[in-house]
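My structure is below; once you've seen it, I'll send some questions.
A single protein chain has been removed from this complex, and every other one stays in its place.
Chain IDs A and B follow the sequence of writing; residue 1 opens each chain.
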Amino acid sequence: MGVPLLEVRNLSVNYTTMRGVVKALDRVSFDLDENETIAVVGETGSGKSTIAKAIVRVLEENARITGGEVIFEGVDVLKLSEEEFRRSYRWVKVAMVPQGSMNSLNPVLRVVDQMIEPLVLRGVPKVDAIKIAGEALESVGLPKDTLNRYPHQLSGGMKQRVIIAMAIQARPKLVILDEPTSALDVMTQANIMNLLKRLKREFKLSYIFITHDLALASELADKVLVLYAGRVAELGSADLVYTDPKHPYTQGLMTSVPTLREDKKLSFIPGEVPSLINPPSGCRFHPRCPYVMDICRREDPPMINLKDGRKVACWLYH
Amino acid sequence: MSMLRGIALRIINLTVILLVVLIVIAAVLSGPASQVLKDTIQRETSEMVTTIMLHHPMTPAQAEQLKQTIIKQLENAYGLNKPVYIRVFYVLFNILSFNWGFSYYPDAYGVPSGSVVSIIMSALPGTIILDTLGILLSALIGIELGLRAALKYGSLYDRAITYYGAVDSGIPQWWVGILMILVFAVYLRLIHSPIVFPYGGIVDPQYYNVWLYDTAKAFINPKILASLLYHMVLPMLTVFIVNIGGWAYFARSVVLNIIREDYVTFARVKGLPQGQVVSRYIMRPAMPAILTSIFISIPFIIFGGFLLTEAVFQWWGLGYVLNIAIVGVPTPDMPVILADTYMSTLLYIVLVFILEILIYYIDPRIRESQG
Partner (left out) sequence: MAKVSELRIAGMTLGEITKIYVSSTLGKVSIALFVILIGASIYAAVTLPPNFGSLWNNPLYWQIYPKDAPPAWVNYLSGNGYAPQVMFGREVSTQGSTVRFSFEVDNEYSVPWRDLYIVIKPMSGSSTFTAYLSIRRPDGYVITIGPLLISSMYTEVGTTQQVESQVIQFYLAKYGYMLTVPQGLSAVPYIFSTVSSGSLKPLKGIYVINLTLIANNPSKGIGNRLISLVLEGNVYGLMGTDAVGHDLWLGLLAGFPLSLEVGVVYALISTAIAIAVGLAAGFMGGVVDEVLTRLTDFVILIPAFVILVVLSVLLRLNIWQAMLYLAILSWGGAARIIRSITMQIRTAAYIELAKVGGASNLWILRNHALPQILPYALYLIVVGVPGAILTLAGLNFLNLAGANYPTWGNILYYAEQYGALESGMWWWVVPPGLLIVLVAVTFIVTALAIEPIVNPRLRR
């Protein structure tokens, strides 16, 4: 193993909006090895997508990385210039399948034109690029003539697969998948998941798999990062987190993991995700926590290393 | 190849509509058009009879009778005594076959033959130069400015462009022309500036003959060409000032919407350089919307303004000719007015054609929805 592929250290991101400063991410840290999958799990608004955008450096205009490092193969990519990062990392070492892939394809260009762009950009002759694109499509299960279609002629699932094909044709080390199946029906969802598993095996990919659906995450994940209100609640190997969740929030989530494949709402953690402009004092989960103690209200729990290698941010384990 | 087929279909579609438009216009104007035709017949018959009388002398009564016979025959031949709907088709036929008659006041135009076809055709190059060049250049400059403003959203530059663009569509183009003449022709002369601009006209008066009769020759002659450019400065400036803003404003608002689209972010994620992102992922999807947004303004801004601007600058084009035919002669010069209207309509429709086909070509989604 040696040096991990990706090390995220104390990443913090703020958004400036009309209503105030949103502290979207607060000191998020995790590691990822080669050919490993980490599932980033959390509710809407927990900051999951922000992590993805931060790593690929496509945060919005009003976002600021206020601290932390993103170390990829030993290099802190946050310190690189935009041009350097673009040239050496984007779609070379790291690719992203964004949330809402339906809208990620340029409506006025044909699929082939969009697929060969990153290849041609890096000096691949056009003819070869088209061939590579065709092969990539086949490995995601799409016919070659999809190349000549326009995005609006494809179904949602097909578009999703085109994006995935684009991601793997670049042979990156890391693929970030942000809710890759949330807009798809169950059957397509299953297909995509199988596809992702196969690709990971075949091309030795590492995934950051962002989702709110625990059951889904369990299919792929080696590690799990549970995110709540911009902070890490729990981080550890998938087996452990699933079978024996330590953080009260994770426990709440886990009891909704069904034995059959159903999408169930997290309906019994009372309360709502807090506003990140004025987060609660101390532990951000304390207003909803069934085990809340006095110290939880006052102080921010540190990241505690458990004996089995997991990290939990909860005063219960202090 | 289906795109070619699609374009062909659209062309056919638009041609049909063009014909329908012409038919309706012909119908509406068939009254005066028929009158024009009658007048033409009168005039030609008079000439004919005069020529005949040279060889076969006859009494005035006989000549008059002959004239009336010929007139009646001609009128029948042209269907002037037939019911309205048939007359309309005759009128339409006349339009399409360039049988446009003669001006009531040929001296007003400097084309001695007075043939309306000659008058209108001599005016066509002027309009095409000013209008098409003007619109094209304004569009190019305007879209560029608008794009830059959108990319620099919130900056001073952006706000300046927005206000300029918004106000621009409320300025009468012809009045700006008047201002231009006031400042750059009248006042410059008043202060004895070495550089002055002409009050109007399309070329120096000495070259008018060439321009009116043999326009192609005018372009080859460098002196005339220079004169043309010299006279084009103020009108073109006017066109720019009044049109660039509109294009910039539309371009900016369309681009602002597109910038937020997911596919633009994704293009960056793919590692594409900014230049490519702008041209392929922002401008290309934006073009159909920009072109479409012009559609509401077309009837007013693009056509009304240009015709009058020509009149103000006495720029020899369809607008100026129309101006002369309406206010420059004692009574409205119907033949010229009608023909000018037809020609302007044709030009206008060609403009819209080109726009529609452009939009169709650029935006594949439109191809789907309209087949």
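The rule is short, and it goes like this: a residue touches a chain if its C-beta (ideal position, glycine included) is under 8 Å from a C-beta of that chain, and two chains touch if they have at least 3 such contacts.
Because the structure is predicted, anything quoted here is derived from the model rather than measured.
Novice: Please identify which of the visible chains the hidden chain touches across the whole complex.
Specialist: When the full complex is considered, the omitted chain touches B.
Novice: Which of B:Ile11, B:Ile52, B:Ile70 or B:Ile178 touches the chain that is not shown?
Specialist: That would be B:Ile178, which touches the missing chain.
Novice: Which listed residue (B:Val88, B:Leu234, B:Ala251 or B:Leu338) would be found touching the missing chain in the intact complex?
Specialist: B:Leu338
Novice: For chain B, which residues reach the chain that was dropped from this view?
Specialist: So the residues of chain B touching the missing chain come out as 14, 17-18, 20-21, 25, 28-29, 31-32, 166-167, 169-172, 174-176, 178-179, 181-182, 186-187, 190, 199, 256-257, 260, 295-301, 303-305, 307-308, 311-312, 322-323, 326-327, 332, 337-338, 341, 344-345, 348-349, 352.
Heads up, the rule we're going with is that only the chains that are shown with their structure count from here on.
Novice: Quick check: how many Å separate the C-alpha centres of chain A and chain B?
Specialist: 57
Novice: Taking the complex as given, what residues does chain B use to touch chain A?
Specialist: So the residues of chain B in touch with chain A come to 261-263, 265-273, 276, 280-281, 284-285, 288, 362-365, 368.
Novice: For a test of understanding, state which residues of chain A touch chain B in their complex under the given definition.
Specialist: Touching chain B from chain A are residues 56, 58, 86-87, 89-92, 95-96, 98, 100, 103-109, 117-118, 121, 150, 152-153, 163, 166.
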